[in-house]
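A protein chain is absent from this complex, but the other protein chains hold their places.
We just call them A and B in the order they show up, numbering each chain from 1.
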Amino acid sequence: MDITNNVVENEALNRNHPIITLLTDFGSKDAYVSALKGVILSICPETKIIDIAHDIPKYDIKYGAFLLSQTAPYFPVGTIHLVVIDPGVGTTRRRIIVKGKRNMYVGPDNGVLSLAAEKEGSIKMVEIKKKQFMLQIVSKTFEGRDVFAPVSAYLAKGYEIDAFGPIIKNIVKLALANVESRNGKLVGEILYIDGFGNIITNIVSKSIHCSEIPVGAPLTVSIGEQSKKMRLCSAYEAVLVGQPLMIIGSSDFYEISVNKGSAKALFQANIGDVIEISVPKRTC
Amino acid sequence: MDITNNVVENEALNRNHPIITLLTDFGSKDAYVSALKGVILSICPETKIIDIAHDIPKYDIKYGAFLLSQTAPYFPVGTIHLVVIDPGVGTTRRRIIVKGKRNMYVGPDNGVLSLAAEKEGSIKMVEIKKKQFMLQIVSKTFEGRDVFAPVSAYLAKGYEIDAFGPIIKNIVKLALANVESRNGKLVGEILYIDGFGNIITNIVSKSIHCSEIPVGAPLTVSIGEQSKKMRLCSAYEAVLVGQPLMIIGSSDFYEISVNKGSAKALFQANIGDVIEISVPKRTC
Partner (left out) sequence: MDITNNVVENEALNRNHPIITLLTDFGSKDAYVSALKGVILSICPETKIIDIAHDIPKYDIKYGAFLLSQTAPYFPVGTIHLVVIDPGVGTTRRRIIVKGKRNMYVGPDNGVLSLAAEKEGSIKMVEIKKKQFMLQIVSKTFEGRDVFAPVSAYLAKGYEIDAFGPIIKNIVKLALANVESRNGKLVGEILYIDGFGNIITNIVSKSIHCSEIPVGAPLTVSIGEQSKKMRLCSAYEAVLVGQPLMIIGSSDFYEISVNKGSAKALFQANIGDVIEISVPKRTC
């Protein structure tokens, strides 16, 4: 996926500027995130460490998987994405590395890596087993620091993925609700709600289900007991301040927004809610 | 503005360590900030990326303009400040670059860059037009990622500002309330309230309006219906814990504080409120 005409696509060149991104549910009041960073820099001091997010809902694998899949394509080839959203820490759930066509992913095998990895296509997957890439003592409660951080740092140093353990054929996948089309209605679910209150649906604008909705088309959007009329617009400013609209978001999903307001508040919506989009006279 | 005796003032030298700062209203629960970082590092992997703030009130141009003007002078010459507080995203508001005497500023032309740029003095201003410095597809909702981030990264690589589009003569300026002096009272407004509850006024200590207030001078400060007596002090500890004081803040504005407490709570104050400072027997 070429994001710019001049993007750095040379993996060898990228070796000189290794990047590790961090996505965790550790919050910003504790020192857990910085412990990951200290371990990484102890092993590979050249690493550029970039935070994706830490203040996400605790244990929310789906939320993390979505964030990662949204942002990973914008990083240079060879970037290592370290994810520690790990409600099963200390149990026998596997610890994995996924090498995709562009990026590498390190984290627990609970689905959190699967959306991003599927989006770009996986080349190889490995279960992390070799103790020489872990800290000497591995605590039962903080494998992020003791396993995933050092493994990521050794990847940044250039170790091949095969060095870390046996190849595996499958990883746990995150199930997203299907999008259905019935009686002129598109039925999907709320994937995510961002900090502006924008509602991101799981319905891709170039849906396979039916012809594309034309800009300007009048719609009725229903979430729970709330139904609102709006149009598909191409900028927030197409409607008055405080009015709702549907828009094709920055990741090709249909999004419900309010110009300078919160669609979340308008619909009293939550992640996971069912959403229906009715398009009169549409050729579904 | 020399901030230290040994500051790096050599722009050429700084080219080897390009810095881009980020100031947005994107919050810390989404992946929008990291998308900016991924795009920047894809284009200019050497960039050091520094966050100014992201958890600021959404769409608050004035708040962002103040933060930027406070912190920009402390960065090395040649730093690129990327600001995405952009309620008009997707509309025809211009996208601009301002080259100041020390720093470069990239963002929407809505006033958010103007305080910082005025403070150091602008040398050249350009409207961003050339598509080769943008991502291939520019979404209507996320120009930060698709326009401002790549433009900043190409500046970091050393492209001259003229390359990005036509020179413009004016940018949108942010209007700050005037400071007035009448009947021995200084009347201004609350520019900003920080996380400690310190109230920053728009009244500069070396005011042109009248003679400087001497340290120790007794004052009456009024905000809304609250009036409190205090003195101009040179450290918080000059008053008892819980007591108010006026102090010359770290940016030469008069500030109202409470020793180990919150002036915001004491006065029930908000940004934009009118503030009156009465100085008995003062030669205004």
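The criterion applied here is as follows: a residue touches a chain if its C-beta (ideal position, glycine included) is under 8 Å from a C-beta of that chain, and two chains touch if they have at least 3 such contacts.
Computed from a predicted model, the values in this text were never measured in an experiment.
Peer 1: Which of these touches the unseen chain: A:37, A:124, A:185 or A:231?
Peer 2: A:37
Peer 1: Tell me which of B:48, B:101 or B:173 is the one touching the absent chain.
Peer 2: B:48
Peer 1: Taking the full complex into account, find the residue in B:32, B:75, B:105 or B:267 that is in contact with the omitted chain.
Peer 2: Missing-chain contact among the listed residues: B:75.
Peer 1: Taking the entire complex into account, which one of B:39, B:56 or B:113 touches the absent chain?
Peer 2: Answer from the full complex: B:56 touches the omitted chain.
Peer 1: Name every residue on chain B in touch with the hidden partner chain.
Peer 2: So the residues of chain B touching the missing chain come out as 2-8, 13-14, 16-17, 19, 21, 28, 48, 50-56, 67-68, 70-76, 79, 194-196, 234-237, 247-250, 255, 257, 260.
Peer 1: Identify the residues of chain A touching the omitted chain, counting contacts across the whole complex.
Peer 2: Contacting residues on chain A, toward the hidden partner: 26-32, 34-35, 37-39, 41-43, 45-46, 49, 58-59, 87-91, 132, 134-136, 139-142, 145-146, 150.
Here, only the chains that are shown with their structure count from here on.
Peer 1: Could you give the separation in Å between the centres of chain A and chain B, each centre being the mean of its C-alpha atoms?
Peer 2: 32
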